[in-house]
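Removed: one protein chain of the complex. Kept in place: all other protein chains.
Per-chain residue numbering starts at 1, and chain names A and B are given in the order in which the chains are listed.
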Amino acid sequence: MYRTILHNVKQNPSLVHCMTNYVTVNDVANMVLASGASPIMADDKSEVEEITSICTSLVINIGTLNARTIEAMVLAGKRANLLGHPVIFDPVGAGASSLRTETAKRLLDEVKFSVIRGNVSEIKTVYAGSGATMGVDANVADAVTEENIGEMIRMAQDLSVRTGAVIAITGAIDIVTDESRAYIIRNGDPMMARITGTGCMLDGIIAGFVGSNKDHVLEAAAVAVCAMGYCGENAKRKCRGTSSLRMHLIDEMSCLKAEELERGAKVESRI
Amino acid sequence: MYRTILHNVKQNPSLVHCMTNYVTVNDVANMVLASGASPIMADDKSEVEEITSICTSLVINIGTLNARTIEAMVLAGKRANLLGHPVIFDPVGAGASSLRTETAKRLLDEVKFSVIRGNVSEIKTVYAGSGATMGVDANVADAVTEENIGEMIRMAQDLSVRTGAVIAITGAIDIVTDESRAYIIRNGDPMMARITGTGCMLDGIIAGFVGSNKDHVLEAAAVAVCAMGYCGENAKRKCRGTSSLRMHLIDEMSCLKAEELERGAKVESRI
Partner (left out) sequence: MYRTILHNVKQNPSLVHCMTNYVTVNDVANMVLASGASPIMADDKSEVEEITSICTSLVINIGTLNARTIEAMVLAGKRANLLGHPVIFDPVGAGASSLRTETAKRLLDEVKFSVIRGNVSEIKTVYAGSGATMGVDANVADAVTEENIGEMIRMAQDLSVRTGAVIAITGAIDIVTDESRAYIIRNGDPMMARITGTGCMLDGIIAGFVGSNKDHVLEAAAVAVCAMGYCGENAKRKCRGTSSLRMHLIDEMSCLKAEELERGAKVESRI
């Protein structure tokens, strides 16, 4: 799986239209490049449909949404749907404000997503249609644990049935699932929670991997999540603090080899 | 002082609502995380009141202000005041344009701040209600020196009386003062002036420290300023140029220990 997915990324590199937030956008662009794709950022409603048309895939991340960009996200999403481009959705902070929760609902109503990625609080909010999150990080109580993992997979699979999207819940333990096949991924390091943007960067990697593997969305998303965690483990060993962790994380992704990832992957498949 | 302030940061970590500029926002988020708090960025007027309600403290930094965000800053500031959350104000570039000077005035009229932090030009502008700064860096002529430090403290204390805020003037020599008690801090390295965002990052650290030490705003702000300078000194010793200085600065903050800071602090108290 790893070799095929990464081989296709290299052979058919994606051009990813990123509609993301201004906090982590630079890391997203550099991570997309590091992972073998190319990014283009554009968020004005008068150009997003045209821009998305020349791309392979689209990321919609509501990390710093506003009235202007929400309209542009809807337009770009619909156009990407028309063109059959995979669209990745990150409902950042859904549950933290009505604007975010309502925008997530609206986007789910108007755009068909290939992958929805968030932490467990955000995915729960999207699932429930409402919720209360603490900031943009998952509530402590809201974590995937060895105890509740079955329940979490069932929630994600229900959401997958309703939306037609692959669902990725990321955190200490990651779940990537479609309606019936789930991958549980245990790569990563707790220190990754101490830098901003790991989720947003992962959105971009997923978009690139899925764009180059359109017939294997689930596997491409799972490999992307696994690759991020694996690079994080290596980065942790090399870093001296949180900022060098971020640097090494992107460095590792830029040097990632399929055979190493295959050896380092901690992925369990459940049907 | 150092141990108590940092202990409280760890025991009761803040969630900091950052309304800051798009130039340094990523460094701010990573520095807030490195210093032990969590950041959330939101600037749309339709959600800022709700977002600030779930937070501990608020940063208002006018580094890249515009008509849309100014209104949101006023709304968030007023809500934070109602809730008793500390609000940190950074009048970036006050004096460099009428928009900035007038916005600073308006914010001071409509919002009660716990801490106002800026370079000496910005604080002078806020004090005088007008001024001429050169860019976002302090005028060379506008520096706190051993000669004028008494005068600078008096200006800051007058401003503290007028606003009720702790005033932090940062530069080669830092002053942190309330109406009567001043700390003079001589940590830091001149090379820190060669990277962007040290002031904005410091806003975020202050917000986190004050949010976890609401009864000791002056001390928390002084420890934050001291910690930034101390980490800068260590980063200077490890770096090869300005970009690695930035990385080491955040790395050092993410590993900071109270006992080391206590030993390294160059803080003089004046009553």
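We adopt the following convention: a residue touches a chain if its C-beta (ideal position, glycine included) is under 8 Å from a C-beta of that chain, and two chains touch if they have at least 3 such contacts.
The structure presented is a predicted model; accordingly, all values stated were derived computationally and were not measured.
The hidden chain makes contact, of the residues A:A42, A:A172 or A:M191, with A:A42. From the options B:K45, B:H85 or B:R246, the residue with contact to the unseen chain in the full assembly is B:R246. When the full complex is taken into account, the listed residue touching the unshown chain is B:A96, out of B:M1, B:M19, B:L33 or B:A96. Subunit B meets the missing chain through residues 21-24, 26-27, 63-67, 93, 96-100, 134-137, 194-197, 239-244, 246-247.
Of the residues in subunit A, those that touch the hidden partner chain are 15, 22, 25-26, 29-30, 33-34, 38-44, 46-47, 50-51, 54-55, 68, 246-255.
Going forward, only the chains that are shown with their structure count from here on.
For the pair subunit A and subunit B, the distance between C-alpha centroids works out to 33 Å.
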